[in-house]
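All protein chains but one are shown in place.
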Amino acid sequence: MIPAQFDYQVPQSLEEAIRLLAQDPDSIKVLAGGHSLIPAMKLRLAQPQLLVDIGRIKSLSYIKEEGDQILIGATTTHYELESSELLKSICPLLPACAKSIGDVQVRNKGTIGGSLAHSDPAGDWPAAALALNAEMVIVGPGLERVVKAADFFVDLLTTDLKPGEILREIRIKKPTGRFCHAYQKVPHPASGFAVVGVAVNLVLNGAGDCEAATIGITGVGTKAYRANGVETALTGRALDAATIEVAAEHACDGVDANSDLYASSEYRCQLARVHTRRAIEAAVATR
Amino acid sequence: MKVEGVQHIDAPRAKVYQLLVDPVGLSRFIPGCEQLERTGDNTFAATLKAGVGSIKGTFKSTVKLEDLRPNEHFRMVVDGKGAPGFVKGSGDLDLSDEDVGTSVKYSGDIQVGGTIASVGQRMIQATAKMMAVQFFTSLERDAKPSGDTSSAPPPNFFRRALSWISGWLREFFRKR
Amino acid sequence: MADKYVGRRVKRTEDPRLIKGLAHYVDDIKLPDTLHVAFVRSIYAHARINNVDVSEALNVPGVVAVYTGKDVADKVGPVPCASALPDLKVPDHRVLAKDKVYFVGHPIAAVVATDRYAARDAVDLVMVDYDDLPAVVDVEQAAAGSTVIHESFGDNIAYKMSSGEGDIEAALSSADKVIKQRILHRRLAPIAMEPRGVLARYYPGEEELTVWSSTQIPHLLRTQLALMIGIPENKLRVITPEVGGGFGSKLNVYPEEALLGWISMQLGKPVKWIETRRENIQATIHGRGQVGDIEIACKNDGTLLGLRYNVIADLGAYHQLLTPAIPTLTGLMLSGAYKIPAIQINITACFTNKMATDAYRGAGRPEATYVVERALDLVAAELGVDPAEVRRKNFPAANEFPFHTATGLDYDSGDYEAALNKAQQIVDYKTLREEQKRLRAEGRLIGVGVSTYVEICALGPSQAMPAGGWESATVRIEPTGKVTILTGASPHGQGQETSFAQIAADELGVDLNDVTVIHGDTGVVQYGIGTFGSRATAVGGTAVLVAIQKLKAKASKIAAHILQTDATRLSFEGGKYSLEKAAASAAGASEPVVPVGEAPAAALPEPETNGRTSLTIQEIALAAHLAKELPPDTEPGLSATYFFEPKNFTFPFGTHIVVVEVDRETGDIKFLRYVAVDDCGKVINPMLVDGQLHGGICQSIGQAMYEEVVYDEQGQLVSGTLMDYALPRASHVPNFELDRTETPSPVNPLGIKGVGEAGTIGATPAIVGAIVDALSPFGVKHLDMPIKPETIWKAINTSH
Partner (left out) sequence: MKKAINVTVNGVGHNDEVEPRMLLVHYLRDVLGLTGTHVGCETSLCGACTVLLDGQAVKSCTMFSVQADGASVKTIEGFASNGDLHPVQEGFWERHGLQCGYCTPGMIVSAAQLLDRNANPSREEICHGLEGNLCRCTGYQHIIEAVEYAAKKAAG
């Protein structure tokens, strides 16, 4: 309950944060909403020497449209995403995903950037980020780079962020044409983390057939992943029950599923298949 | 926790064996290994900075290699202790020739205690798997005849990625 | 005062302080110069301790002392076990481990520092050198015992015991059917929302020690701590401030309570320890923990002939206060709500390298009810009859009470069929079964579970209890007319500040707000037993009632004296003693009574009596304190104390009917109905009774579907936080439809039976029964709790 000692700095700008971080990227941690880091610190599983609190950099919190993109600042809270009328109308997957995270208190304080950077294998955002082909805008000393979601999640609790870098923004191409979204989740009864979470983003043609499908799944493997097998099985097909069912069978293709006290790997895969099907059905039902 | 599997290494058996029982090699393969010193015949003292992401801990460990049958088999016994708890394990590694390269069959038991056991169960198995992959990736990188390192992950990736549960992971790999 | 308070939904008097955040739990009490304690605990399940090096820890700024097992071994006595079973093996349970540790969480050293931060930092710097030993985790392996935990005992068996009446062998051999089933009762963590906490303050001059502890048993704790620490009991005061839930976990005497008291005596300063949740899961008692095999014998028509239960109980590494007694309670209740001519329980109670099991809400009785109810379901399934009908067939009739069971109990009163009928009527049972059939045909998995439980409450007669089964009350009317009740019970959420005030207000004819109920302070309250075993209202409430009756006997004498009449000619109503009409007119008085409020409180006027025909109880109280007009040989003051010793337990009962739907793909369980008809005898406050039932049922849902303390093969506690140990949340529980029948208990004058544990006892078998019923198309007959979605998915997929 009592973390080890650390020092605390509040940079006024992202540049200052990067400078602070550069002193010793290994023992300095960035603090945003703190809902991944502080629990680990309370258990002393994380003992950073210095916390750089970017939570007060106002310019890092926003949801806006720019050209054909939706831009989301890294310290935007889950609740801001959940309650955004703009997102509900142009990209409903984001509010749907946000709504299923943790609980009200967590959503009020936790941030999308913090969650993505932590890359918890059972976090919700990675699934949505993958399904929406989000791009991560990363800043480091003297550089800014953009990484696709598919390349961002590297392994268990491990992202492409290098020591000294900060996730600044999440960019999503605004869904256009006929599309439909759904996020379906099995929360762990105790922690609320996703035992399985499936984010579905479908683009339909004039006939209502699937033109493109991107599906992100979290909770199953050591990191969230794109369900390529499902996507392939849907693309170019009419979204009838049989097609969806067959496609969903591929939800765990090639994935070495996790096993814990709550769910074995076999059962996790079963949940992934069933909820992939249900998520697709739910998405289709919105159109 | 039982950990077992078979890993193909694209290198001759003798070389793989030699790398595996050599302290220099071990210190490179064991995720998070910062120091490995010989303290006796096939006995080593190691400092492991283990963790994943922001979750880290330092483990003071002993590593023993037992039942050595050159190019065929050895057993690794690891005992690590640190503030987050302890990691103990022992495992058998059996090497055999394949058409190309070597097959390493490993099978062991890992025991985790303390904080990591009481709070980390959700990720323990996943971490173990991750550590195993890292161990063999490093082994393969070193064992490969050519100096092709383009596919090897950057060193700080390893440092960061391998840490927390790497204590025990390493241990069981070593055991094999 | 027109309406009586008893029987009404009276709002709780304890609530204002709680809803405003102004109540004081242990950690809310701040004393100047308080030192803080943090514990070094074993990370091994079983290990030898070679050395504990505290030197680095002592260097942490702010650290005042570090105590190890060696430091306290001959200073603080062993943790007590109150269960006196024949041939019980009792390990020497020291407050800190010295040579060996026996479970993960076993305290090894106590760090004392000027603040919590330094104490916590120093814990990481205490170096314990261990040699780990093989851990005994599985209780059946413990019984077989290659590794012996307490070496001097030679094996891991703490005791063996058989009990029961009737010829079980004959029943089994003569039966048409004998059904067998293995049943697991997994370990549960009570998880009171407030973890344990202790604050101790010693005054060296006065040689007085005060211990504030989050406990259910302040007086029993005082006695035990006095013995452990070696301080005279009358120099030790235990105060139980607000307690944030107990559920049996605080019905105990823990090492930390004694150690904190002792440390305060060493350092002459207040010391505080507040348990973390991880410590709570590791080192506060667990509940349940039995592996049992049942054999039930019946005739083809469903008549029960006999029940045998062979059980191995997982006691953990040490006995806590009641550890060994819990399985014996299981044995007592194995007859359930049924006539079973022959019953036998064979208990083998074993040590394991785990935290002790002890009383968790229900304490041994939920296991019994679960066993019997599962057995009845198995009988119904085997015979192809409705589970409700098998139950009905074996009930004792309402006129057969007191009903003697083959476990040696005499059930006080009951009408089991009435409760079953009412519950069936509420769910419209017949239609429900038809609907189930119809939906099943459509492929939907609907299940209906029925449990007709009986439980043993109001613990209990002292003969049957380890440390007294009575309860005490003092009722005092102060000179200003305010009523003070001192109860030996120690409520911690049950609402007895309100329900006892209801009893008192009615009996004394005073306003509820003029009654204050005081509890949980051994410096103020006469010796009491405490709150557990659904006893506080039935036993403690009766003590209040009888104490009031005693007080009134005295008051009426004083009234008669002042009114210059005979006590037999006075009637008591609406808070005043009045001359009966004939007597009144004889005295020629017609003045109405002066309302109490008009007497100036500060001046303590002499009571006006001339020509009066009545006196309020408050006027009598004043007169009793002024002591100028007392009858001869009457003590001044107006108070009475009563220690109520019940003659028997009480036996509440009821029927729970649960309807669930199971998702065949995911194994998810959805509640469609939850109906409970409970009979807890006479009800003082229906709102509080409903609350107790809701909470108990919710905990049952936890047990049935979510909760399990899991130790791995090496004895590591891997469900160590609330991230993995799942408590039900708001969205996990259905809308509870409650109703009642009311069969008064003849055991106490209020007719109360008790309700604190009913929900936890009646609900699990109904929930499990419903789930199993839903899966019956797959041939599923039994599943062990917790029935998680995966359990169901596997059951469906292995039966094909």
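Order as written gives the chain letters A, B and C; numbering starts at 1 within each chain.
Here is the rule we use: a contact is a pair of C-beta atoms (placed from the backbone, for glycine too) under 8 Å apart; a residue touches a chain by one contact, two chains touch by 3 or more.
What you are looking at is a predicted structure, and each value in this text was computed from that prediction instead of being measured.
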Quiz item: Shown chains touched by the missing chain?
Solution: A, C
Self-check item: Absent-chain contact - pick from C:88, C:267, C:518 or C:687
Solution: C:687
Quiz prompt | Touch with the omitted chain, as defined above, among C:177, C:277, C:444 or C:625 | solution = C:277
Self-check item: Among C:248, C:488 or C:695, the residue in touch with the chain that has been omitted
Solution: C:695
Self-check item: Residue numbers in subunit A that touch the chain omitted from display
Solution: 1-8, 10, 31, 34-35, 38-39, 41-43, 51, 53, 55, 79, 102-106, 108-109, 190-192
Quiz item: Where does subunit C touch the missing chain, residue by residue?
Solution: 11-12, 14-16, 18-25, 27-28, 30, 117, 191-195, 242-245, 247, 274, 276-278, 492-495, 687-688, 690-691, 693-699, 721-723, 727-731, 733, 735-736, 759
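Definition applied: only the chains that are shown with their structure count from here on.
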Quiz item: How many angstrom between the C-alpha centroids of subunit C and subunit A?
Solution: 45
Exercise. Averaged over CA atoms, how far is the centre of subunit B from the centre of subunit C? Could you give it in whole Å?
Key: 50
Exercise. Could you give the separation in Å between the centres of subunit A and subunit B, each centre being the mean of its C-alpha atoms?
Key: 31
Practice problem: Hunt down the residues of subunit A that sit against at least two other chains at once, touch-wise. | Solution: 44, 191, 261
Quiz item: Taking each residue of subunit C in turn, which ones touch at least two of the other chains?
Solution: 124, 718-719, 723-724
Self-check item: Sites on subunit B touched by subunit C in the complex
Solution: 1, 83, 85-86, 88, 111-114, 117-119, 121-122
Practice problem: In the complex, go through subunit C and note every residue touching subunit B. | Solution: 43-44, 104, 124, 132, 278, 281-282, 712, 714, 716-721, 723-724
Quiz item: In the complex of these two chains, what residues of subunit B are touching subunit A?
Solution: 52-57, 83-84, 115-116, 119-127, 129-130, 156-157, 159-161, 164
